[in-house]
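The other protein chains are all here in position, but one chain of the complex has been omitted.
Take a look at subunit A:
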């Protein structure tokens, strides 16, 4: 897992959070993941193909998700309904898109699939047999994390 991947996603997250939510994002210590990842209240999965292949997983708490959509819409959200989960998916999608642009400066040409939003803490997301790292992130409205399950696709 190269620093270029981590930085590409971290910088993309900072840029998008600043632009869309007016929030600073600070990162904690990177963790190495093994096997299963326990799902948070709201999770977004992005599939990556091209020079890198794998998955990006965003995990948010219920409160942070509602607060994020409240910031964007200016309206109080009572629960994670389809509007909220779609908005969350799109934010993750935009981060992914920005990260791909950052990765291209390191000569990685990739694509991302449309976001899949998974709601429910009881869901355990298994992305086993892949090397993975998790970036814990902090904002004024809560903490979230991004898990990167990526490997180089030398045949692409």
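Criterion: a residue touches a chain if its C-beta (ideal position, glycine included) is under 8 Å from a C-beta of that chain, and two chains touch if they have at least 3 such contacts; residues count from 1.
Just so it is clear, contacts and distances are computed from a predicted model.
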Protein name as given in UniProt for the chain not displayed, "Electron transfer flavoprotein subunit alpha", "Hemerythrin-like metal-binding protein (Modular protein)", "L-cysteine S-thiosulfotransferase subunit SoxA" or "Monoheme cytochrome SoxX (Sulfur oxidation)": "Hemerythrin-like metal-binding protein (Modular protein)"
Given A:33, A:94, A:118 or A:133, the one touching the chain that is not displayed: A:94
Candidates A:3, A:19, A:36 or A:109 - the one touching the absent chain: A:19
Touching residues on subunit A - with respect to the absent chain: 16, 19-20, 22, 72-75, 77, 81-84, 86-87, 89-91, 94
